[in-house]
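A single protein chain has been omitted; all remaining protein chains appear in their positions.
Up next is chain A:
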Amino acid sequence: MATVELTFSALPAHVRTARLVATAIARRTGVEESLLDEVRLAVGEACSRAVEAHRAHCPGEPIRIELSDDSGRFEVTVSDQAPSDEHEHDRPLDLSMLSDSYTSGFGIAVIAGLADDVEVFPSPKGMRIRMSWPASANGRAG
């Protein structure tokens, strides 16, 4: 299993970098071209959510991403250190309740709609979002 780890400070500008790194590694791992847009968006959503949560709770702490190829799957885990609401991702869509500056539950809804396999682990010490997509056996990582 090859793993790449990336940590970045909670700045919106770094989310794009994280998206680009994830997409590049997904391609190298053998994720189909047709899925790369989904990887890019889902990883971006997870990182955006983490950045917003850190800016609200712990702006000095870094956000961590682990990217790995594991048994024919490309797996991404985004971990933050901000206390999370267990029911955050269960909020129903309600236009009147949506803020135009922060739509955290929205982001997780998008991830759930995009990633082939998603697990969200909220806790008082931070949230961990693990997502994975199928990768071909002849991916170039190793």
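To be clear about the criterion, contacts are C-beta pairs under 8 Å (C-beta built on N, C-alpha and C of every residue); 3 or more make two chains touch, one makes a residue touch a chain; residues count from 1.
The working rule: contacts and distances are computed from a predicted model.
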Name under which UniProt lists the unshown chain, selected from "Xanthine dehydrogenase YagS FAD-binding subunit", "Ribose ABC transporter permease", "Anti-sigma factor antagonist" or "Methyltransferase": "Anti-sigma factor antagonist"
Candidate in contact with the missing chain, chosen from A:T29, A:S48, A:S68 or A:S84: A:S48
Hidden partner interface residues of chain A, rising order: 12-13, 15-16, 19, 37, 40-41, 44-45, 48, 51-52, 93, 95-96, 98-103, 106-107, 109-110, 113-114
